[in-house]
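Every protein chain of the complex appears in place save one, which is left out.
Letters A, B and C mark the chains as written, and numbering starts fresh at 1 in each.
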Amino acid sequence: MPSARDWMIVAAARLLENQQRVLVGVGIPNIAANLAKRLQAPDLVLVYESGVIDARPARLPLSIGDGTLVDAALAVIPMSELFSHYLATGWIDVGFLGAAQIDASGNLNSTVIGDYQHPRVRLAGSGGAAEIATGAKKTIIVMEHSRDRFPAKVDFITSPGHPPGRRRADGRGPWRVVTSLGLFGFDDSGRMGVMALMPGHTQEEVLDLSGFRIPALVDPLPVLPEPSAQELQILQDLRATLPGGTQG
Amino acid sequence: MPSARDWMIVAAARLLENQQRVLVGVGIPNIAANLAKRLQAPDLVLVYESGVIDARPARLPLSIGDGTLVDAALAVIPMSELFSHYLATGWIDVGFLGAAQIDASGNLNSTVIGDYQHPRVRLAGSGGAAEIATGAKKTIIVMEHSRDRFPAKVDFITSPGHPPGRRRADGRGPWRVVTSLGLFGFDDSGRMGVMALMPGHTQEEVLDLSGFRIPALVDPLPVLPEPSAQELQILQDLRATLPGGTQG
Amino acid sequence: MSKQQELADLIRESIQDHMTVYMAGFSHLIPFAAGHEMIRQNLRHLTLCRATPDLLYDQMIAAGLADRLAFSYAGNPGVGLLPAFRHAAESGLLALDEYTHAEMICRLEAGAAGLPFWPLAAEDNDLSRLRGRPRVACPFTGQDVAVVPALNPDVAVLHVQMADDEGNLYVWGLPGDIKEAALASRVIVATAEKVHPADSLRHLRDYLMIPGFRVKGVTEVPFGAHPSYATGLYERDTRLYQEWTQLAKTDEGRQAWLDDWVRGVPSHAAYLAKLGENYLDALKTREGGFNRALSS
Partner (left out) sequence: MSKQQELADLIRESIQDHMTVYMAGFSHLIPFAAGHEMIRQNLRHLTLCRATPDLLYDQMIAAGLADRLAFSYAGNPGVGLLPAFRHAAESGLLALDEYTHAEMICRLEAGAAGLPFWPLAAEDNDLSRLRGRPRVACPFTGQDVAVVPALNPDVAVLHVQMADDEGNLYVWGLPGDIKEAALASRVIVATAEKVHPADSLRHLRDYLMIPGFRVKGVTEVPFGAHPSYATGLYERDTRLYQEWTQLAKTDEGRQAWLDDWVRGVPSHAAYLAKLGENYLDALKTREGGFNRALSS
């Protein structure tokens, strides 16, 4: 039986289209992007903030600076050039991010839980997330669905989402959110809504596990197709490339 | 019998010290720096604004982008990096320049003869000269001595010299000028003075061929040693490396 | 999807009258073949940009393609001045946007980063006094810092030693300002000494200058930088650089040369045939960094 995490990975991977240039964040986005490249999007252009352009990793990379990303890449360039020449200037189609918290406007927190000066949990910080969230043509976010992670107000805005009351005019910003409960999008006012549910989950659960109201964007709400045997097999193959004891 | 031009080249080459990093301009500076590297300064670090660091040209380079500069260089880097990481930040010991005109403060013109909008002679322009003149720790200028070339006021200030009334406080700016008549320096007020004469030339000639007063900085004025047989031989050998018909 | 097309089509589809064009290359890799095709297509009212306009720009100016030139050093490298540029500048036929090298390159840096200005260490000179080069106050130190405006050409035209079918561009030797000029431009097109099948050059990762997704089209043009050089492949044809100084002294001389070598030949292949195989063979590099790099 696949885990809720695997369902998220597969649902996120399905959102990527062949030939898109996707700037891949750490964690689930990394797994999902590598899965997509082995499924429907073989020519997906994997870009990493470490300066890797068009990676073809032989195994699932452990981090954005993993040597396997470098080996068969089209290019490895200074981070300065990746950020200024490619990300900030609109050459990235999809920013693919995780986060600790998200709010109704898609603002992301990956900095602290609690107060910045006296945090309860000090997280890793932005890295390139703030730039990816605002520089990519659109952003896909993947995260577990829980009340802590979907608060009315994130503890810290690391990566800005849509501005209050509207969706970004240029199409940038949060486009889809994949969680353990469903698939989410954003309406014209830039607020999150449900687009589909994970199999076996309900809209009531979504409401129950979110600190803000998340309306349905379509009626009736569709249910996402279960991961196929092929999807799960390739995901398992991908995980098998990791060193023992590593979480993928 | 060596030409006046050869005497200038030799006198200029003698000013370079081993292990200095010298940013080499086109024309006589290029010949003189390559001569110095074959004489007293074998470890002279030849840097070219084209992005070449520590060139070891097998033959006399025809231009600052000549392939012979690239072949055995320590590095070839983007021009952007050469200007910002090395020149503007004080890592060049000597800027070595020619010009069409110079004035008493060492302001150099390599842009136009006559009015900028309606020039009598349109020259090549600054290139990196303006940055070299102000970024190097000190500048050596080499040029023919004539009334046209030593006017009271240059037609156009391409590369700023010393500010009015003083020498630059940080030691930068024009340090020596080598001409067909002699060797020149700058006094504490930042004005040009004679330090030595070319053999066979007089201070009267200097006054006669300059549009501004050039006082002697020492009394009596020494005479520069004639080029040695070795210096002239190596200069001849260097010229012999050029393609036929090329002026060196 | 292949990005290869014929040179004439590449130019026709990418460059129109009144555009701002950066024919990149620095000492080597000057895109002569592409520039000559632009002359054959009789383009007009272009703004030409390059830090170091040389022989090619002199020919394009002589052919009447340019209304305006943005530059920082307009010389014939190792030879002297550029006759057509001189004539046009001295007679007021060509508008000049003139900078120093550092300024010109910073304009490209701003353009490539998508920012409207770029800071640099610069004192005033008569160029900045005439043209203006504002300073901004550093909000952290109060220091006044010189800035120049972004340059974003409509099209950059490059010549490279190698490309692949998907437009990935590989360069050896002096990088000059080639990458910055390309990335500052809205559209990039290129000629290449050799265009290889897609995916066959990935082992040359460290020499990739521009990824294919930034490139609109690419054409295989051997000796496409002649008479300039291509590090590792062929040497500069210095004789031609020297002869230009003499034959281009008059407009008659310039037009005669253009009629003979550009407008009078249908293509770069015909230009090469006119030079002759033996002549070109003599320019080829016997050994060098390029072959070393290829074997790696």
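In this section, a contact is a pair of C-beta atoms (placed from the backbone, for glycine too) under 8 Å apart; a residue touches a chain by one contact, two chains touch by 3 or more.
As the structure is a prediction and not an experimental result, all values here were calculated from the model.
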Write out, one label after another, the shown chains that touch the chain missing from the document. A, B, C
Out of A:134, A:203 or A:241, which touches the unshown chain? A:134
Of A:20, A:84, A:105 or A:180, which residue touches the hidden chain? A:84
Selected residue (touches chain absent from view) among C:134, C:197 or C:276: C:134
Among C:85, C:118 or C:244, which residue is in touch with the absent chain? C:118
So which bits of chain A touch the chain we can't see? 26, 49-52, 61-67, 70-71, 76-80, 83-84, 87-88, 111, 116-131, 134-135, 156-160, 243, 245-246
Considering the whole complex, not just the chains shown, which residues of chain C touch the missing one? 113-121, 134, 136-141, 143, 145, 147, 149-150, 172, 203, 205-207, 289, 292-293, 295-296
Missing-chain contacts mapped onto chain B: 21, 45, 53-54, 72-76, 84-85, 88-91
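Criterion: only the chains that are shown with their structure count from here on.
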Chain A and chain C: spacing of chain centres that average the CA atoms, whole Å: 41
Go ahead and note the Å separation of the Cα centroids belonging to chain A and chain B. 58
Note: chain C sits from chain B at a C-alpha centroid distance in Å of 28
Residues within chain B bordering two or more other chains: none
Can you list the residues of chain C that touch 2 or more other chains? none
